[in-house]
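Sharing a structure with you now.
Complex shown without one protein chain; remaining protein chains in place.
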Amino acid sequence: MSKKPESHYNLDKLHMIFAIAALIMLAAFGGLFMKDYDRSWKDYQRDFNGYEMEKTRVKHDSEYNALKNNKEYTTLLSEIEKAEKELSSNCSDMADLENEIVQLNTEYDLINQKAKFTNAEVDAAKYQFETAVGHHQGDAAATKTTFYNLKNKGDALKNDLETAKIKLDDKVAAKKNCTAKLDDLNRKKRNLSTKETLLLRKLKTIDPEQMSFITRIGNIIRDLPVIDMSNPTVKIKQVVLKDITDDRILTQVPKVDRCMTCHLGIDDPGYATFQQPFKTHPNLELYLSNDSEHPVEEFGCTVCHSGRGRGTSFNTTSHAPSSEKQKEEWEEKYDWKVDHHWEEPMLPIQNAQAGCFKCHSEQTPIKGAEKLNLGLQIIEKAGCYGCHDIKKYKDWPKAGPDLTKIASKTSKEWSYKWIQDPHKFRKNTWMPAFFNQSNNNDAASVKRSRQEIHAMVEYLFKNSEAFKLKNIPFKREPKNGEKLVSSLGCLACHQIDPKDTPTTRDSLRQQHGPNLLGLGSKTSKVWLFHWLKDPKRYHPETRMPSLRLTDQEAADIAEFLGNDSKKDFDKTLVPPVDKTVINEMTFDFLHKMEPAPTAKAKLAKMSLNEKLVYSGKKLISQYGCYACHDITGFDGAKPIGTALTEEGEKSLHKFDFGFVHIDHSKHAWFDQKLKDPRSFDKDKVKTAHDKLVMPNFELSEEEREAVVTALLGFVSERTVKNKKKARTPENLMVEKGQTLVRQLNCKGCHIMEDEGGSIQQSIIDWLVKYKEYERGEAQTIVTSFAPPNLIGEGKKVRPQWLFDFLHHPTPIRPWLNTRMPTYTYTASQLNGLLKYFTALDDEEFPFTDKVDTHMSKAEFEAGEKLFSNDYFGCAKCHIVGDKMPGGSPDSWAPNFALSKERLKPEWIIEWMMNPADLLPGTKMPTYFDPDNFDVSGPDDLLNGDEHEQIRVLRDYLMSLSENPETSPQNESTPPTE
Amino acid sequence: MENFKEIINFIAAPQIMFTALLAVFFFIFPPTDWLYSINRKLGLHKLWTKGGGIFLLVVTLGFFIFGLTDENFRLIVTKADNVPIVGLLFLVIFLLWLCLFQAENNDKRIAEGKGPMEAEDAKEKVLVWPDLVYIELIALVIVSALTLIWAISLPAPLEGPANPTVSPNPSKAPWYFLGLQEMLVYFDPWIAGVLFPTVIIIGFMAIPFIDNNPKGSGYYTFKERKMAISIFLFLWLLLWLFLIMTGTFLRGPNWNFFGPFEYWDIHKVEVLTNINLSELVYMIWQNKALPDNIFIREMYGFAALGIYFGLLPLILAKTVFRKVYDSLGPFRYSVFIVLLLLAVSLPIKMFLRWGFNIKYIVAIPEFFLNI
Amino acid sequence: MLEKFKQTQFYRAIFRTGGAPIATHKQRILVTLNNVFLHLHPVRIPKHAVKIKYTWCMGGLSFFVFLVLTVTGILLMFYYRPTIEYAYGDVIDMKEQVPLGLMREIHRWNAHLMVITVWLHMFRVFMTGSYKPPREFNWMVGVVLLILTMLLSFTGYLLPWDQLAIWAITVGSNMAGATPMVGAAGPGSSLLAIGDVNFVHSASDARFVMLGGRFVGEGALLRFYVLHCIALPFVIMIFMIVHFWRIRKDGGISGPT
Partner (left out) sequence: MSTPKPQTEQSTERRTFIKWFAIGWAAFAAIVGGYATLILRYLFPNVLFEPKQSFRAGATNEYALGEVSERFKDKHGVWIVRDQEKIYALATVCTHLGCTPNWFPNENKFKCPCHGSGFYTTGVNFEGPAPRPLERYKIALNDDGEIIIDKTKKFQQEKGEWSDPDSFLLV
């Protein structure tokens, strides 16, 4: 045994243990580098690079072949070849020339260097001289001499230099001259093959086949762990946004989006057919691309789509599945889980438009976001803002009718049955159902519900004010009534027999008022007559306008509408009043305020009617009926629902999912709430007062999806406030006008901002039914019989005229059967509309007349000629005063007598230049061809000057007022508020 | 008075100042016996007596006080970040005098066979408490008081907020790197900014291994280690501190030279007519175009470098540094000589620039390689 | 009164010497022996070592200035945020609003002072030949300490985030970009390429590591802050420990043998 140094441990063993420990550590180190290196986005980028390579190869091949088959190119090639050959023969002294150039170049360089050095000295001497004079330092005279001596030397050198340059340039020019043709050809070749060159260049960086062997090795090495810090082919891509922030609760930080690390083809139109994550964005015109309104470098991705933009793996980015199926797929494929620590998960694709509302909440509808628009319109229609505070809908009128005079309109029985189940009377009514819902359809609740309805009806009728009904004309013609309903324009806002078609924004406009089915069951013909004659008398706040009906017209319509009644509805019985339940109920309400003995004593003193009225009031308060209806005794009552202004960003833990098994996501919760508003009471023990009360609007799946989209969009704007459209006065005018337009349902008749005119379908029906047109023909001429298109109205008409017209509509198109109704606007509403039209067309407000329309006699005559049938024949279509044109009314055009008061002179000029440009699809012919404007007009008038012709014609038209003598001067000043 | 300032401004230019300092340097700090004897003959060693010390104090302080009467001088000297450098200047002069004063004393004692002063002191031992700890405490309090007064009277500079698009003219590195920045005038950044700092670090670390003279450890002496001290002071005073002072006080807008009494005129123009060695050889001397081949173009430069770093050490080893070579051996000698040649390359390059406008000896901008 | 206090158990617990007056030789020795901080020193030293004209006290002062810098630096950190949004404003506030707002002045001037004292310390050590055996290693450690001192000062220079700061650092860091091979603007950087794949460029070179970016910006500020406040102090302290320990082990301060 060799003697070992004494130690407690066996050193050999220690070496072994140390070696093993070190090896384990080394392996762990390997694991560390592996773990860091292995990222899912790298795989995506590699896949994408593969696709990109193949695509580029294909592109390059086709470009290359195209080039080969391009005659221009091939001839160019042969020409170049020829030119090269010629070069050697034509420029035989090329070699000499080049030698000479080298020689001259050297000479030039030498002189240049000398000149440069001398110049440097001159500059320094100049400084010396200047400071000597300026600061009175040193010897000015001496520095002056040095400076000028040097300057002379420098100038001489400059001369030499210029001479040398000329010599050199001569030779260079000579050489250039020689090669000029070749150079030119080469340039042409380069221009022709730019695309191919670029593709080839790209291929050289991504396609191993195009690389040299050593580059291929470098290409592999660059992506190796650790070395990949320098110049990897796969790297994280991101945008950092200055103006859009991520919400960090206490502060806002610039948004960082890295989505494009995996979604690599998102802005490349070539990937439209690919699967995610490479698929192209469906709307590159509006998003991502440089020229779009939302370039990715300024807006990123998550500002619209939400999600965690900084993430670079599937789960850390907070992807959200759009369906159960996708969810399962993701769970399997990506081990997808909900990220509970990120409050803004990605919007499911079907709700993606919610993102638009963040920035565009002021001016709605938002172009392109149809689902969101639909959701908003449903919210407006259903009157959600009555119970739920929504900032956008502050000050909106109540959604339902006035109930303060209900006794004159309908009966207690009908009211009972209506409240009990409104959808039974009208299947698509917007009055929601409060009873027989999932939390009150058990026997006990039904028993109580019956008495609750009795109490509420009793309260309403007890507090109903008097409404005097006078006599209705005795002779009434329902047939005429029907005809009037279909022609006057009622159907812009009302439907009679709604069909089961999917809800669209158009169909919602036609449901602006209630559908008119079964009015006979609901009310009397006398009431209808008075309502039609003057809706404001019954309900001062009503949105129903007056159509200026004569007594006979109103009576006929009342007769027609009142004849329709719902027999089976009428037959259903109203259950009797149950005193015990009423007692219990009243006691419950009393007991809430007072101790049981007092409550009992009070109850004992009350009559049955008093009990009903008392509980009725409490119930109306509980269900929030007053949120949609004017009810006596509820002035100024507060809304009962949750505020929704920022509901979309409410944190998920604030939502009570109860015992309902749905996805834990906001959109699922919203959907469930809309589908069955009371379902979150499921399996919960609650008293009648504590139950959820949100009524059921029986929305279809599509409708719910739209509303959910809108709700998800209701978020605070603090992350985007630097990017939002400025709230300039003009924008505010548009915003206010758009609100009015929706409240008054202008788009029910008119086309404005590229949409609306919902009435046209019913006009087609009318043309077919009463004017005996074929349906196809009716469709083509319907615009002639429909209310006018208001595109460019702000540019077209004078605000003063518009003010007068809206106030007292006078017919401009006498051939139309639809009537512009008389609304009773407030001053602010009227002004709002005027400003809306002017702001929409970027016009000045108030309008000032700057055009002098006086004509000389010669001009007047020329105008008259142009107007006459010899030339344009304007009166063939246009009405002049009370002179109707010939032909069928579908070709008629507005009355010229109104021109002066109505139209802006500048507009007339533009209009005549190119009508189709201002109003696409107009009937007005184009007299001055915009493509050949200078030769388009007649040559024999006004020296053939088209601009003059148009001006004179305009001035002539302006003189065609009905009473030239009495027509006022053009000094209309628009109204001020 | 103005004329005197003009003269000072003129003298302060690196070309003149550096040349002058270099000219007298080895007489004041003689590295060899021969120079040492001249130093004695000239009486330059008298600088390191009390009288010499007073002379140094009067001259430097006098110049400084006189300078303060000039607006431009005041402006640059009292700039907050420059104040420590002024302090450094005085401290260095004083300490230089202090150690050479002691060295002279010791040298005398050693010549008399008495051994240095320190050896005598060291015979006696004292207790750390209170002798050392207490003077340490006093030193701390004095320095604290000084820095506090300094802090109270001189606010720390704070300029406008950082703006990457507007560079101040001149842009200067922190003062302790201004020596390197000054070298940028003569060398490419990779030499001035990377090679030299590295060489300085390595060189300093190598000092104990190159200086194998066993004498002079633990006491002040000059005579016993003339060569070491002379070379060290040459590097430390001339190639480091002098360049820092120049860079700090005498470099203005566009890194142009400005005398201590000169106004920093942003429009000042200096003659810039620098050329590369290749241009000098081919274009000026031979009137030819530069060859296209890089190696042919730069062959003279490479040859010069080869001679300087290859041949010169050998020659020196046989002549001037024979003794050094003998005592160090080939390996240590090569380290020493390369370090020394690198250090000397700086003044050489300076003179090449001033004398011949040489910009680079080897200029291959294609590979960022300029020497 | 004081004497009485010195007799208490409390006083003895702290000062092992107890209450006896420090007058005797033995007591004076015990002061050093029983105090952890004074352990830096030996009990007895040669007389020349206490002479200012020999030592200039520069080493001790460097250490003291370092301690001052540490304390003032820690205090400054309470009011300073190293981001380009806040840094400059915080520095203004340090001057204008922070109580006893001279802390920055003290820190800055002491920083300059430390560079000077370290240089002068080295100057003294050379002039007394104190690097000669057996102190070669400690001289090398000293050189490292000198470099670290300059790096500490350099990294601190950027933190006020004013024009002076970023341009000084820009000038200084540009030199790193010229490092041979690994600097993008240095000789040979184009040689570190395989085929067409270039590995050294402005976002992967020596300067980039230093600045954490391609120019002096957010990344540089944070990096310099961390280096200045954590990394370099940590390293310099380790070297200081070695330096001081080696002074004792190499036989205390140098002297003639």
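Labels for the chains are A, B and C, by order of writing; each one numbers its residues from 1.
The definition used in the following text is that a residue touches a chain if its C-beta (ideal position, glycine included) is under 8 Å from a C-beta of that chain, and two chains touch if they have at least 3 such contacts.
None of these values were measured; they are calculated from a predicted model.
Chemist: Based on the whole complex, identify which of A:K202, A:K279, A:R543 or A:K724 touches the chain you can't see.
Modeler: A:K202
Chemist: Would you indicate which residue among A:A156, A:M229, A:L608 or A:V935 is in contact with the undisplayed chain?
Modeler: A:M229
Chemist: Which of these, C:K6, C:K47, C:K95 or C:R214, touches the one chain of the complex that we don't see?
Modeler: Counting the whole complex, the residue in contact with the absent chain is C:R214.
Chemist: Spell out the interface residues on subunit C facing the chain that's missing from view.
Modeler: Touching the missing chain: residues 202-204, 208-209, 212-215, 217-219.
Chemist: Where does subunit A touch the missing chain, residue by residue?
Modeler: 1-2, 12, 15-16, 18-19, 22-23, 25-26, 29, 32-33, 187, 190-191, 194-195, 198, 201-202, 226, 229-230, 235-236, 238, 240, 256, 258, 290
Everything below uses one rule, namely that only the chains that are shown with their structure count from here on.
Chemist: B-C versus A-C: which interface comes out with more C-beta contact pairs?
Modeler: B-C
Chemist: Could you put a whole-Å number on the gap between the CA centroids of subunit A and subunit B?
Modeler: 72
Chemist: Using the average of all C-alpha atoms in each chain as its centre, how far is it in Å between subunit A and subunit C?
Modeler: The separation of the two C-alpha centroids amounts to 62 Å.
Chemist: Touching subunit B in the complex: which residues of subunit A?
Modeler: Listed in rising order, the residues of subunit A that touch subunit B are 102, 105-106, 109-110, 113, 116-117, 120-121, 123-124, 126-127, 131, 135, 137-138.
Chemist: Per the contact definition, I'd like the list of subunit B residues that touch subunit C in the complex.
Modeler: 81, 84, 87-88, 91-92, 95, 98-99, 102-103, 115-119, 121-133, 135-136, 139-140, 143-144, 147-148, 150-152, 154-164, 166-168, 171-177, 180-181, 188-190, 192-195, 201, 204-205, 207-209, 211, 213-221, 225, 229, 232, 236, 364, 367-370
Chemist: Provide the residue numbers of subunit A that touch subunit C in the complex, in ascending order.
Modeler: 204-205, 211-219, 221-222, 227, 229-231
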